[in-house]
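Shown here: the complex without one of its protein chains, the others still in place.
On to subunit A.
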Amino acid sequence: MSTQATTPDRLTKAVMNLPRRDARDKLQGRTRYTVDDTDAGLLHAAFRRAEIASGRILRIDTIAARAMPGVKAIATAEDAPGLHGIGIADHPLFADEVVRYHGEPLAVVAATTLDQARAAAAAIEVEIEPLPACLTMEQSLAADAPLIHPDWQSYEILKDGAARGGNVAWEATVVRGDTDAAFARDDVTIVEGTYQVGRQSHVPFEPRAVVADYEDGRFHIRTSTQVPWTVRHVTAKVLGVAESRVRVTVPAVGGGFGLKFDCSLEPFAAILARKTGRRVSLVNSRREEQMTCLSRENADILIRSAVTADGRILGREATVLMDCGAYGGEQVFLTTMTAHTLGGNYRLESVRLSSRAVYTNTPPNGAFRACNGVYNTFALERHTDEICAAIGMDPMEFRRRNVVGDGDLGATGQVFEGDVLRPMLDLALTKHGPHDGRTHTDDGRLYGRATTVGTWFIFVGPSAATVNLNADGSATLVTSGVEIGSGTMVQSLPQIVAANLGLHPDDVIVKTADTDASGRDLGVGGGRTTVSIGAASEAACEEVRQKLLRVAAQMLQTSEEQLVLKDGRVEIVGRPGSGTSIQTVIAQAEADIGPISGSGAFTAPGIPAMPGCAAGHFIDAIDIPVFAVHDCELAVDPDTGAVEILSYRVVQDVGRALNPRAVHSQIQGGVTQGIGYALHEDITINAQGAFDQAGFSDYRIPTALDTLPIDFHLYEGAPSCGPLGTKGAGEVPILNVGATIACALARATGQAANQLPLTAPRVMALMDGAGPDLRFPHISRRWSDNTIAFRD
């Protein structure tokens, strides 16, 4: 089949501003999210959580609690002895013998009402002997630090090849070229910078929530998740049952942003459903949701660079410490992404990176929209501006000279394809004009502007799709995708299927995840849904198309090559009206070969790194890089430290935009979350190891007055293996917001804005010369000291 030849036509057909089909119900309050399952007969569950950061469990006595009104079952560590995790199985479902973080589940109670469940949970008798706690990475990495996982060596390894040890859960390193030689040269300027970020909480409006049932000897889990197959796998693993005993379905999800990219409450509810034989609902209260949020992690970063007078980066060494909290979780995987973000953007002649997930006695962290890319880009772009200041080069000029282009090497030695970042920078410059050297606004505030670049990736990987062609001429797409709000399931996927089959997207029914019906999938996140599920859907359509055309060719006495699918009809090329309706062909097919359906699959084989230069990495290179250029103007009030964003402009590499209006929505929403991250979403951890911010009153997400209309340009045509040349567009808008705001603020104030968030008090302190202490005694200036693998 000449897929190639038909691409431009399919593309034209696929691009449209299709409105969302789920909008009406959402606007009328009819959509039932997992939290809206309040039916009679449902049992309600509540946790008893630890209120200490580190301790030995001496006694958990549930006898009195069991006798309380309405209580149907109580589960503890005895009910789920297994360990799970990413890369290493280090995570028990319930705290077992020891408590490793404030908020860790000790027990969960199912009762007739939620109030009864909470009362019984509070009545469980708990005795815990306090143990010393490491609340910061500096404490965890101290020579005499207590081990948070004394048995770390005995854990099952799920992915080989990483250095681990002590309180270092995982270490990923990159060594390419000879940085020692680069730093030893006498014609280089050595620039060193340290950077620090706090955690960011997702605050999805629907918290993590699940309703579990035990039917015919199997678990049925309805849950608010991005990863139905992970939920299936982890639930089975910790319960010690076969995976085929678990079915996961997903109603509309009320926001995810990566928080729901891991199994969370599901196994607890499943255990209670099995114990009671009843449907059990388990929903995090807002306080629990916030206090145990799998946040974007806090991080401490050191970067050193050896740069020539004409701006060549001969050597770069960096250490990134990522706080994974009490268990490794997603951070173990994310150590990989330092290479492609902090190690990205620019051509490096030699590079050494150490990226470490460090255990602390704090709530575990997770994935959040563009993950560590967000703060690695912040650190890298601030460092880049510090380099420019040190060698006296214009920051735009430095970036234009150094951004990776066609044939350039990435940190792990991957060869980039196509010039993308430089033309994007040039476009931004033409569109937005050069920086004009202004220092103050008309009303006397400090003015700053910055332009930054960023690199992120599309997390490809396996997806499956089935397309059933129905007798009425409609098509049903069955995948494990879920609609988390971004619109992929209601916009780009039906657009792709419709374009491939010559239908209108309204005639494409999209079924959301049901692991009993849809094929395996990695989940909705990492910008992969349009790309991976989209590609699998195209492959399924191709099978449908071939079957359909074979039957039609017989009917119309012509060859398949002469036929096209268009507007619900099969037509002979160049002779509109000569063919027949798709329903007629389907009816004929039912008689000849049976109903028409097709299945498709996708995975990206993975681009190799340069042999031997990356260790502890989950992927060697990035299959689909995504680039972004951001530009921000801001004003700082010198009396209060308040920051006002005056303009914010984005040039985003989208491959191809199938639904430009929906991409605009993602940019507006993503940049706004980034503004919150940069300026006022602050999480602090107190002496008990708990967050000081427990809800909306003290964790301040942006309101309508904290944002502004984001100017944007969708940059099309960069290479992508995604269907129709697409790349995911929803994750990346947040990527360089922290970077751009910090760089602009540094220029406005003349101070090193090297810590996020830049709350007004922190900005005041910076301007008063009382900025944070970022000397980082726990990070050595000798790079190899910050590794297990290369330490001598």
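Note that in this section a residue touches a chain if its C-beta (ideal position, glycine included) is under 8 Å from a C-beta of that chain, and two chains touch if they have at least 3 such contacts; residues count from 1.
Everything below uses one rule, namely that contacts and distances are computed from a predicted model.
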| item | value |
| --- | --- |
| Among "Fumarate reductase iron-sulfur subunit", "Spermidine/putrescine transport system permease protein PotC", "Purine hydroxylase delta subunit apoprotein" or "ABC-type quaternary amine transporter", UniProt-listed name of the chain not shown | "Purine hydroxylase delta subunit apoprotein" |
| Hidden partner chain, touching residue among A:338, A:495 or A:707 | A:707 |
| Footprint left on subunit A by the chain that the document does not show | 17, 19-20, 22-24, 26-33, 35-36, 38-39, 202-206, 252-255, 257, 285-286, 484-487, 661-662, 664-665, 668-673, 695-697, 701-705, 707-710 |
